[in-house]
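Here's the structure, in structure tokens; my notes come after.
A single protein chain has been removed from this complex, and every other one stays in its place.
Let's look at chain A:
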Amino acid sequence: MASMSSGDESLRLCVFDLRRGQTEGQELDKILFFHPPELDVSTQLSVTGLSEGLITFTRLFSPEAACEVIEAERHSHVFYEPEPDIWMVMVVEKNKDTGAIWRIEALRGMLKEVHSLFVMFHGSVRALLEKESTGGLTRAQLYPFITDYLSTFQKRSRSEDCCCDLFVGKNLQLPNFRETTLSERGTVQMLTLSRDTALEVQSLVQVLESCAANLRCHSMILFQDLLVSTTLSPDDTVNLFTFAVMRLTSQALLSSDASSWSHLRKGTGSSETSSRSTSAPIGSIDSMHHVIRPLQNDKWKKGKDGFLITDIWGLESGGSPDSANPTVWLQQTQERVYLLAYQYKSLTSLLLLPKTDIVHGGLSAVKQQVIEQASLRIMKIEEKISRGWGGENAYHVKGYRYLVVDTDLEVSRASPSGKVATLAKESLLALNKLREEVDLEKSRAKGQERDLDICIRAKNNAWVIARVSRGKELYMALEKASDTLLDATDAVGRFSNRYCSGAFLMD
């Protein structure tokens, strides 16, 4: 904690509104969030001031898409404008010796993710600001939210840190190239099902959704931290999936208890540290606003009836029996829905019910229906999937370290992290660099689909390969590939035919 409050320079993250604080002396009003919160006001102002200046300047040339990134000698500034004139800026320190090597798109992915999650729970920042023009409410919600989100990446102590970090002082460690190179934030990882299981699951989905009588509702089913089924739009699916994997799935519950194994998404930080780190700046505001901290760790428990319960949204005793139930905002339908999570062993079923349609106490009736109509099927399907589940390394392909992204469906699949960890640092760095290049190419294409086919030989003689074809991306590191480029492309071709239904045609 000490290092964090004493001006830890490894990460700065701010959210500010360009429409606020236009007059001299009111600049502080722009800032909606700043991390680390302890940083003195003048430093905060200098970071936002610089950012605003750059944005204003670059807008002269590119009004539609202003500044994206500034690469300074020791820092990278990542810009992201999630809502008109609402900016998120992340400043990270670069240090090759400590492995602090960042891929800008991966960092921007975090900004996107935290914003999407925020919108899912609280609605858009702009809407909050319009609701309460002083910005107090927005700040009160943003502070704990982003801090809770960042706490996901907090390492408890050095001994638990698998990526042996010499830098003891850094409690907060963003996922570095080891974790981000062969993964894609903002996508969903799917469980592959056999046809008959898929039919069973689909049937369960229908039963689940019929539990809400005639209400039009949505559902999502996860097995461990893989998606089994969803009836949400891809964007809503990604958001809810991300949240579920962070906090709701059987493994998230498990790790919040014991923080047993670390995953790039999984929170290993204890709630104790995160709450202490946020208590200082928001303590005064807290009393004025009803602050909800949906990302707060260690707050979900499995109830006796199989439904997950939490006191984040308050206690059942106060007010309407449904008010303590979590709600989320769906982009597709533009409505607020209740979130019911039913868990049986590794299977987590989420049911989303329109808030306006649920009459007083109607949720418990739905819960009862789920228990009566669906619990048996859930049990059977869990057994069926578990029997056929290949475990953590189910999607490992021998000899390959890969990442396949379908940007249309927002789905990705990658080699298991344990297997990726066996890659040499050179291979990963080379692939990381290659991904940077591809990101650049993609951003130049401005939304148009590009076809790319890049094979690079890394310093350690490994092949790193990127193949982009009509919305599908394949990244690969082949350390044991034989010498020629032909062999490497052959290997990719085989992989593509076998595991990607031939999506990546190799010459």
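Everything below uses one rule, namely that contacts are C-beta pairs under 8 Å (C-beta built on N, C-alpha and C of every residue); 3 or more make two chains touch, one makes a residue touch a chain; residues count from 1.
Definition applied: contacts and distances are computed from a predicted model.
Participant: Could you tell me which of "Nicastrin", "Succinate dehydrogenase subunit C", "Trafficking protein particle complex subunit 2-like protein" or "Mic1 domain-containing protein" is the UniProt name of the chain missing from the displayed complex?
Facilitator: Its UniProt record gives the name "Mic1 domain-containing protein".
Participant: Out of A:G136, A:G361, A:G418 or A:G471, which residue would touch the omitted chain in the full complex?
Facilitator: A:G471
Participant: From the listed residues A:L18, A:L215 or A:L409, report the one that touches the chain absent from this view.
Facilitator: A:L409
Participant: Touching the left-out chain: which of A:T138, A:N176, A:Q189 or A:S229?
Facilitator: With A:T138, A:N176, A:Q189 or A:S229 as choices, the missing chain is touched by A:S229.
Participant: When the complex is taken as a whole, what residues of chain A touch the one chain not shown?
Facilitator: Chain A touches the chain not shown through residues 190, 193, 195-196, 198-200, 202-203, 206-207, 210, 229-234, 237, 408-409, 451, 469-471, 501-503, 505, 507.
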